[in-house]
Each structure stands twice: as C-alpha cells, then as structure tokens.
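Excluded from the complex is one protein chain; the other protein chains are retained at their positions.
Chain nomenclature is as follows: A, B and C, assigned in order of appearance, with residue numbering initiated at 1 for each chain independently.
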Amino acid sequence: MIIVLGKKADDKAIEELTEEIENKGLKVFISRGEQKIIVGAMGDERLLNIDHLKALPFVEKVMPITALYKLASREFHPEDTIIKVNGCEIGGDNLTIIAGPCAIESEKQMLETAHAVKDAGASILRGSAFKPRTSPYDFQGLAEEGLKILKKAKEETGLPIETEVMDTRHVELVAKYVDILRVGARNMQNFDLLKEVGRTNKPVILKNGVASTMKEFLMAAEYIMSEGNENVILCNRGIRCYEPELRFPILSGLTNLIKQKTHLPVIVDPSHSTGNKSLVVPVSKAAIAEGADGIIVEVHNCPEEAKCDAAQQLTPPEFREMMVELRKIGEAVGKKL
Amino acid sequence: MIIVLGKKADDKAIEELTEEIENKGLKVFISRGEQKIIVGAMGDERLLNIDHLKALPFVEKVMPITALYKLASREFHPEDTIIKVNGCEIGGDNLTIIAGPCAIESEKQMLETAHAVKDAGASILRGSAFKPRTSPYDFQGLAEEGLKILKKAKEETGLPIETEVMDTRHVELVAKYVDILRVGARNMQNFDLLKEVGRTNKPVILKNGVASTMKEFLMAAEYIMSEGNENVILCNRGIRCYEPELRFPILSGLTNLIKQKTHLPVIVDPSHSTGNKSLVVPVSKAAIAEGADGIIVEVHNCPEEAKCDAAQQLTPPEFREMMVELRKIGEAVGKKL
Amino acid sequence: MIIVLGKKADDKAIEELTEEIENKGLKVFISRGEQKIIVGAMGDERLLNIDHLKALPFVEKVMPITALYKLASREFHPEDTIIKVNGCEIGGDNLTIIAGPCAIESEKQMLETAHAVKDAGASILRGSAFKPRTSPYDFQGLAEEGLKILKKAKEETGLPIETEVMDTRHVELVAKYVDILRVGARNMQNFDLLKEVGRTNKPVILKNGVASTMKEFLMAAEYIMSEGNENVILCNRGIRCYEPELRFPILSGLTNLIKQKTHLPVIVDPSHSTGNKSLVVPVSKAAIAEGADGIIVEVHNCPEEAKCDAAQQLTPPEFREMMVELRKIGEAVGKKL
Partner (left out) sequence: MIIVLGKKADDKAIEELTEEIENKGLKVFISRGEQKIIVGAMGDERLLNIDHLKALPFVEKVMPITALYKLASREFHPEDTIIKVNGCEIGGDNLTIIAGPCAIESEKQMLETAHAVKDAGASILRGSAFKPRTSPYDFQGLAEEGLKILKKAKEETGLPIETEVMDTRHVELVAKYVDILRVGARNMQNFDLLKEVGRTNKPVILKNGVASTMKEFLMAAEYIMSEGNENVILCNRGIRCYEPELRFPILSGLTNLIKQKTHLPVIVDPSHSTGNKSLVVPVSKAAIAEGADGIIVEVHNCPEEAKCDAAQQLTPPEFREMMVELRKIGEAVGKKL
C-alpha cells in the first residue's frame, strides 16, 4: 500500500504510522521529497485498516497496490475454473448458451420455449419465478408455482435450470428446485443475500450492478466464495450510461479484462443490456469474439404475449439463427459450442 | 401514453391496437403522417401493458406521459407531507439535522457522540448496527448489540434514533429498537425489503441507488407506500460519476426537482456523497440553499479511531461550527432549524 | 413532433399553436385527455422551431419523432456508402485496417512503421503531425515537418495516408499533403472546423466526442456533409465512464446501431479506447464481430521510445498476430480483409 503524506507530517507522526504498519507484519519504506513523503507498506495489505489511515490528519492519499479480492483472484488461482452442472461444463474452452423466457408465465409458455431452445442447442434453461420490477404495480412473478413449472421443463428436456433469487428468506426454497441460482444486478451488493447463496452448494450466476466497478463486482463474488461456495459465474450485463439509444450497454473489453483478473467464468447478458431485439445478436457475437464463456439470452415462444421485457425476447426461429452465427464466431476464437 | 408506429403498421394492426387500449378504458387518438403514425392513449396509463405494446412489431416507440408513481406524486397530494417522530417534525418549514457516527462501535463512542450532537442542536441521532461493506473482510457492525447501545443513547439524550436495515429477516428486530428505519443505496431496489419496511408503521429513510434515475427512486418510495406506510423520507446521497476527485456527487438541482414532483420530505447525505471532510460543509450549505428539508451527517467523537469511513466523519467541534453556518443559510431560505 | 400540453393550455393557446405549426406546412392532430393534451405535428419537423415551442408556458414537453439529421440518415439513403481512396475501398463488405504510430516523431520511426504495417496487410497509414495534448507542456507534434515525413511514407509504401487536423487555419495545408483528414474527439463539436473540412474534397474520419450521444455524433457528420463533402467515415472511439480500469470504453452495440441509422462507414479505435495493449486485440475482434467496417489502430516500430500513448501502441509483430486473428473474425461475419 502507498500512503502519501503532506507537509503536516512531522517525525513523530511518521514514527507512529510506521509502528502501526509494522505491527501488522508489513515492511515500511519511506521516500522523502520536498513537498510530499511517500510511505510504502509492503506485505499483506488486507491486514491494514485503510479507513483509519485515510483519517489521519497528515495523510493525503492512500492507494492499495494489490487486489482486495483473494479467492476470486487469478493471481492466487491461475488456471480457469470450470463449473460442472448436470454434465454441462461452464468455463475453459466451453461456450455456454443459457436461454429461456424472462419470466415464467405458464406451463405452456415454459415448456414450449424449453423444447425450442433445447432443439436449437442451448445448454441451460433460464426463467424467473421471482421478478424484480421497477413498479410495484407490475407483474411480480409466479413464485413457487413458477419453480414447479421450471422443474417440469427440466424433466421434459433434460436441461439444467437456473432462476433468480431475491430474498434471503427464499434461498432454501429456490435451491430445492433449481441447479443454478442467479443474483440480479439490483442485488449485487445485497450482502446478506450473497452470504446466504454462499452457504448453499449450488453454482451462482452473479450479475454486476449497473453502476458497479470491476473491483466491486469481484468483491461481491468474494462475498459468496468466502462462505465456502466457489462456484460463481460472473455475468456482465452492462452499465447505466447517458446514451438514450442503449439501455445498459456492455463495455467492450471489460469481459476480457475481468477474465485477466479472475479465474471464474464470465458470461454476457445481451438481452437486458440492449433491451432491443435488433442488437441482441451483434452484442452476443461481440461478447464471444472478445472472450466471454457464454451468454444468457431471453427467448420466448411468443414474445408479443410476454408479461415483461417483451421487446427484447427472441422468437425460437430468431434464436436458431443466432446459434448458427454464434457457432461461426465460436470457431474463429477456438471455443466449443 | 404516446405510441409511435412505423411504416409496417397496416389498418388491421391499428384496429387491434385501438381495441386493446379502449378495452382498458382509455380513449384513442390517431395522427397520420407520411413516415409515422402517432397513437395517443388518453386516460389512466397505468392500466396499459407497456411491455406488450413495445413488443408489437409495428411499434417504434412507447412514451408514457404521466408519472408511474401515484402515492408519492405531488399531483395527487399537493401539500407537503410532514412526518412526526417523537415530537420532531420533518418536512414543511422544518430543517432537520440527523447526526451521529457511521457505525455504532461501542457504548462509550456512541454515548459521547450522542451527547455532543444533541448539545450542538441535532434533532435525530443516527448510527448503523448492520453495515453494508464492499469487502467481506471488513467490519460488519455490532448487530443487535449495537441496537441496544443506540437505544441507550436515546434514553440518555431524548433524541429519536434511526438505523439501517439490510435484510428482510431483520426488519422486525430493528423496528423494535428504533424510531426510523433506513434503507441504504445498495438496497434501493431490494424490493422484498421495501415491501417489508412498508408493512411496519415506522418512518423510513430511503436513499437513492447510486445509478438510479429520479423516476426509479420515486417508484421505490411507491413500493413502500403501496404496502400502507406513507412515512417515507427521501435521501439524496449522490450518484456514481467519472470524476475521480468526488465520490458520489449530489446533482445540483435534483433535490429541488424531486420536491417539485413529490410531497415527501427530501434530505441530503453530504458525508457519503463526498467522503471528504473538507466538502461536507459546503455541500450541506448548498443542499439547504436549494431547498432540502435537512441533512444526515456523520459525526464521531474521535474520527481517527473510527472503524469505517473515518475520513468523512466530523468531530464534535466541527459539527458545532457547521450548525452555525447552516443556521444562516436556513434563515436566508426561510426554514426553521 | 409531439407536443404535450398541461392544464394551463386554454383554447386560445391551442389555436395559436396550431396556426404556428400549420404555417410551416405540417398537419396538426389533437388528443385531449383529462390531465394532458397531446398535439401531434406531422410533416417535416426540421421546419419547426423547437426552442420556441419549449418556451411556451403551457407546453410541458416537446418530443421530435423523426431524426434531425438528413444527409447522414439511412432513411433517405438506404444503401451503404462506399468511400474510395487511392484504390482502397471503405464500407460495404470491406474490412479496412488503418494502422501507424500515434504521433509522427521522425523519418526513421515513420518509415520503419509504415513498411511494417504495409507488410502485415494494413490498407491505410495513420500518423499525427498536430497532437492534441491535455498538458501544454507535452510534445505537440512536428507540424508541417511531420506531414512531409508522412507523405514520404506514402511514396515509399503506396499506402494512402491520414492525419488529424485541429485548427481551421490548418485545413488547407493538411489537405495538400494527405488523402484523408481526421477530426478528433475533442473537436467533434468544433463546428467551424467541421464546416471547413466539409468544404474540402477529402474524405474525413470523424471521431465521436467522449460524452456525445449518437444523435449529436450524426449531427456532427451532418455539419460536414451539409457543406458538400459526403465522404465521412465515422469512428467510434468510446466514451468517458466511471470504471477506473478502462479508459474510454466502446459501448457494445453502438457501432451496430449507428450502422442501422446511417449509410456511412463506421470504424472503431481500440487504441485510444483502451489505452492498454492487452485489450486492443479483444476490442478489435468484438468490433468486427458486431459489424464495424474496420479499425484504426496504433502501431509503433519501438513503442518504448514513443513520445505519447506509448502503453497502447502495438509492436509490428503484435500487429501481424492481430491481423491473423482479425481475418478469422472477418471471415466469420462475411467481410473481406
């Protein structure tokens, strides 16, 4: 850690600071300039209390130099993590396509869509039974009834299933039904929920918050992992931006950068990012070209009747066409689909 | 609601669309141009299914023209809401100063700080027992132990108390101890939590998410209100921004605009917004000059020993000086402190 | 155009508004609701004075429904524009790779780099003689001396050349030396410069401003085109964002969306977007997968000695490797490189 001191730092202050750092087992190096003094604290930075250091009246700036996440870091775990769910592998050389409707609306809708995405080559089935909606007056999902329908779709198609969990009180229930839990963007820093899913043995898809930094995203993964569940799949779903023509644009390069920093698989959500059918395919192709391990995409047997996010859900034929294009990009970058 | 149709819209499509809207009890007006057709749907827009309209293949754009929030809207409730807590009034001509430490760390720290802020003129005491921290390795708060300390501080000073609640499972417990519940920025769209605090009879301070729009913020208040609890105090705590020198800057004008749109009281959090002591006072003065109903500010009896957010917490003498300056601004804008 | 009126709009007001719109040759449609009145103005919206309409005291909102750009719009010019420069074609099925150093530093540097990028398959040579630098104390470019060197590189390699022009007073000079003019991000709304390059007969690469919307970007192209020069190549170079780990991230999907809206070719600048060598290749691959017509990338014969942006410039061997990978993606999306 680097600590920059201003002119107010006298010898006594520096001495006390040095003692505080050395007491935690780090080594101290001091560089004296005319305007500033730089203190380097070398060792395990996690042991230092940054908040306290920042509050010292003679400290101008505190800059960590090593990552604050550890379990999620590629530095400590260089090889790719590959997560296995019912015979399906996520990460490594695999390209994983997770598809299905935004919300589970009825048995007919779910089963028809499930068969359609399975036939087109999807590996995992998605569908939400608990829906986070901006308005309290909008459709909130079928709850446990929806989970039962989703499970039936799994039994009929053999596809592993995933769904969102929003409330700490539902984790146990949801985990009973599905293979993969999903934590949505709005709950990326719902720390109690992260801990709760970290105590299950189910893989977790964790979406980034729409204003989170990469570091905060990886720290959220660390929350889950620090409870013992290391099967985290990061999902890049884009950020809030001033451009009115795009909804939550994915930052090009971020998926690749996250994969440089962590060993966890990273997938992309083109549906919630764009909110616009005409962009779902190009954004998916870009994601795979850049290095994503897969995508999670919304497909609905009849989008015009969908109860939410209707404008972004692909029809089964559109999904089939997309799969053809994604296979070509997958081949160009050496991934198996 | 305005629905813009493109060239693909034939007579049959328009007829069906008209029927769908009229079935909900709204009136339809059609304007035909050469390139576009505009359909105006006049009446209660909340009855229409926007998602469905957007998904129709011949629809280019759907633009609501009335607000989607209703209970929170000043249109339906023109006069200011004034919330009363233990004899303290929030809203209207009142300027409310909520002060106290970021986290409750010990009885000594809490009681000393409580007396100090009371003496300087604060109206309500703050302090967190459950702490949302970016890292799982950081101090997470004293939990119920902290709530007991906070209650003791209330008994000693007579100040009403407020604290954060993060988990649906804790709402009942927290509501037993404190006068006001706080929902933090990270949980602004934790809809289950919003519903749960909406089922209590305690006033709720709701902070905006750091990437939320004003409309989403008001819809989050609507979630709480739609469960029956109309005592919501909105807290403008700033947004994520690219400027590295500021942490979560408050947008100048937003507090005033929110007050134009809603009857609920709006306060500002200068501490979490700036993360920098030298800016807490100027940002507080600006907030009151613009029309805020109060501020919530961090004060610690000994900031250098604070376990979190040390750099932004004022000392008791700094807080006293700030109160002097805020009184002058309050007078200039006709508010009582 | 849609004009929403509030309760203050009486019959006289609506009559005058109607007259104003009809006087410009547009048709008026009126939809009356209880709370709002919607006025639809159908016809050529560019003829209306939006500013005036917005200022009327009874007008709440004015929403254009057709694009304000015309020459740049695909609606009026459906087929792709293909720009020809010295036998090189940009747009359509062509993938154009523009490569070269950030700044022209010396004859040796420029010629070595030029030969290297030509050998690896680049189509156009880049290099700046006038450099926009954030600090007045940094290297500002070789000016005309640099243009002479660039021209020599063209003579030796046969590659067409492009360079930045920053000052209206330099347009004539620069146009004498190079084949393509470039307007940088900082000058996207330097309207006098746009007009001046619009009066030349040289193709212009126009970069988006780092906080511009897509509409503003297309309006800037319209400035150039409205002076008679329709050979505009749009360059998506990313935007300012809060993420500290990326410099000016490209929004995934935006290149594709721009191409839906305009017939002009769109290229991507991975070098200035990322500022980070390890991301230049992934971002380039994503751009091409999504539909970009090419990239403009920085290559330097010896990046460690570069006078600016050293960390983002590829070495010749790195560039050759990148070309191999881009060819694969190009094939996957049906483009010729």
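Quick notes on this structure:
Please note the rule applied: contacts are C-beta pairs under 8 Å (C-beta built on N, C-alpha and C of every residue); 3 or more make two chains touch, one makes a residue touch a chain.
Everything numeric here is computed off the predicted structure, so don't read it as measured data.
Considering the whole complex, the residue from B:Leu111, B:Leu257 or B:Cys302 that touches the absent chain is B:Leu257.
Panel shows chain A; residues 2, 4, 27, 29-36, 38, 40, 42-43, 61, 63, 65-66, 75, 240-242, 244 of it touch the chain omitted from the view.
Summarising the interface, chain B meets the missing chain with residues 211, 213-215, 238-239, 241-246, 249-254, 256-257, 260, 273-274, 278-279, 282-283, 285-291, 328-329, 331-333.
On the side of chain C, touch with the chain left out of the figure occurs at residues 46, 49, 51-52, 54-57, 68, 132-137, 166-169, 186-187, 189-192, 195, 209-211, 216, 219, 222-223, 226, 239-240, 303-311, 313.
In this text, only the chains that are shown with their structure count from here on.
When chain centres are defined as mean Cα coordinates, C lies farthest from chain B. Shared residue numbers account for over half of those found at the interface formed by chain A and chain B, and the copies are therefore classed as meeting with the same residues.
Centroids built from CA atoms put chain C at 39 Å from chain B.
Taking each chain's centre as the mean of its C-alpha atoms, chain A lies 32 Å from chain C. Averaging C-alpha coordinates per chain places the centre of chain A 26 Å away from that of chain B. Counting partner chains per residue, chain B shows two or more touched chains at residues 240.
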